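A single protein chain has been omitted; all remaining protein chains appear in their positions.
A and B label the chains in the order they appear, each numbered from 1.
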Amino acid sequence: MALNTNSILGGDGFVTTKLSSFVNWARKNSLWPMPFGTACCAIEMMGTLASRFDLSRFGAEAIRFSPRQADLMIVSGTITYKMASVCRRIYDQMPEPKWVIAMGSCTCGGGPFDSYAVVQGIDEFLPVDVYVGGCPPRPEALIDAVMKIQKKIEMQGAPLV
Amino acid sequence: MERIEFLTEEIIDKETGIKTETMVLNMGPQHPSTHGVLRVVLRLEGETVVKAIPYIGYLHRGIEKLCEHITYQMCLPYTDRMDYVAAICNNIGFILTAEKLLGIEKEIPERAKVAEVILFELGRIESHLLGIGTSALDLGAFSAFLYLFKERERIYDILEMVCGARLTTSYPRVGGLPDDLPENFEEAIRNFLKAFPKTLTEVDKLLTRNRIWVDRTKDVAYISADDAIDLGLTGPVLRGSGVPYDVRKAMPYLGYENFDFEIPVISDGDAYARYLVRLEEMRQSMHIIEQAINNLPDGPYIADLPEIVLPRKELTYTRMESLIRHFVLVYEGFKPPPGEVYHAVENPKGELGYYIVSDGSGKPYRMRVRGPSFVNLQALPKMVEGRLIADVIAAIGSIDIVLGEVDR
Partner (left out) sequence: MSLDLQTVVDSLNTNLPDSVLDVKTFRGETTLIIDKKRVREVCYHLKDDFGFKFIADITAVDYLGVKTPRFEVVYHVHRFGPDFDDNVRIRLKTELPEEEPRIDSVVPVWSGANWLEREVYDMFGIEFLGHPDLRRILMPEDYEPHPLRKDFDVRDREASKRSFKRALEEGSE
């Protein structure tokens, strides 16, 4: 964030920046994830949200299961064709701006399940921002993905309206 | 046929005589308290559930069909992903079934058997921690969830030390263990046994006599012993209704007949009874682990069967015959005799059964997994019809389902 730091150190007590940088800073540090957990990756996601690998250190404290109140959808676990229409509907209900993390090999490309019922990668029907590989990925990998989303928001941002 | 169930029906309210309608509420596949992708359609009359219909299949990945195309050893990682909460238990069940099919149960070394018992009981503790933790979370007791997950991290540390993975372990091999146990395994287990009872006591104090917990789980989700036997339920759901059936005592495997433990049975039949059964089972598991670690024998960790077991790495890299044998075993797999076999183990959720049909080749002709959560979930309509809608959440939490096992 571009700051005019001279003002902080003994100036009149204010900083100057661009409006979009300020909004991006606020957005990236208070991501409200919506865990869309279906399978084994959901257990590792719960481990990330629990006390050892606390995700709320990164501002993602408010876990909202309602899509209307969230801005980051973490899709973790195998998505089957039966579930895919539900997943798309939930994504459509989220308000803009929204980001999607595809957690685990199953969401990235079907994982070990090359079968008649599994979607080979959720980017068949959802726009994905960050892919995290692993089966399941370690909690540190998921935290790295959230940090990448934060970097993406900082760099590219999202429209204000 | 599906659409007819969704139509509301007109009823006359008993107290006031006003004509009204029942309401259909969908607890969709994406829901914080359904432990995965379970959909329950409820028909409500006010707050009372008139009819509850579970819909599953949102996580059906075709594991049984996939296993028909790969060798037995390649099937092992797929078994992790079924009951992903206690993956090591699924692995051991599958390995035991393959060993039964091959007929090599007597050749498995004692060290491997005792180590598998220790890991199985660790898996049982892991699963009950999650079961109690998430049902507490659903009913609002967030601190219990955090305390129990901290203990799960300790178990993950032990599993990571043994096999390299936290969650999806894929650990034993047909014939024993792939590699010897690490040197600080015994110390890690003993440290765990020292630290765990304290957390159990804390959770016990938090929940067992907590007014809110008791009100929400006592006399909720009741099922009688006869109904439970008729529906084919197993595990803590069955033992919480007073039926003392546990596969470890009924049809022992892995040397469980040599261990001294009890199976807790409570005859109340409600969600509170199941919670108490799970809590006590964790204490009994600790008792078994303690006996096992005190008597862990030395010796080989895998059977000496050249047709089935991969040769040791130093032989594979130095001798041509071992290299060829390694290649053939990995490429074609070991070939059991034609036949079929069913083996059951006591998964933390109930009786996990594997039914393997072999046609003499290296790939199973049919692999069927009898998941306990699939059969246990049939009891949900019986438990909640006629009760309040908030009891549905308590019921689902007390049956303790894992959708990976329900849908496979």
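Assorted remarks:
By definition in this document, contacts are C-beta pairs under 8 Å (C-beta built on N, C-alpha and C of every residue); 3 or more make two chains touch, one makes a residue touch a chain.
A quick note: this is a predicted structure, and the numbers were derived from the prediction, not measured.
Taking every chain of the complex into account, the chain not shown here touches A, B. In the complete assembly, the contact with the undisplayed chain comes from B:Leu66, out of B:Leu66, B:Ala221 or B:Val237. Within the full complex, the residue among B:Ile212, B:Met251 or B:Val328 touching the omitted chain is B:Met251.
Screening B:Pro197, B:Pro297, B:Gly339 or B:Gly386 against the full complex identifies B:Gly339 as the residue touching the chain left out. By the touch definition given at the top, subunit B reaches the unshown chain through residues 1-2, 56-57, 60, 62, 64-66, 68-69, 100-101, 103, 229-233, 243-245, 250-251, 339-342, 344, 351, 353, 355, 357, 359, 365-366, 368, 370, 374-375, 377-378, 407-408. Of the residues in subunit A, those that touch the hidden partner chain are 80-82, 84-85, 88-89, 114-117, 120.
To be clear about the criterion, only the chains that are shown with their structure count from here on.
Across the complex, subunit B meets subunit A through its residues 28-32, 36-37, 57-63, 65-66, 77-78, 80-81, 84-85, 87, 130, 145-146, 149-150, 152-153, 156, 166-168, 403-404. Within the complex formed with subunit B, the subunit A residues making contact are 36-40, 42-44, 46-47, 50-52, 65, 77-78, 80, 82-83, 86-87, 90, 112-118, 135-136, 138.
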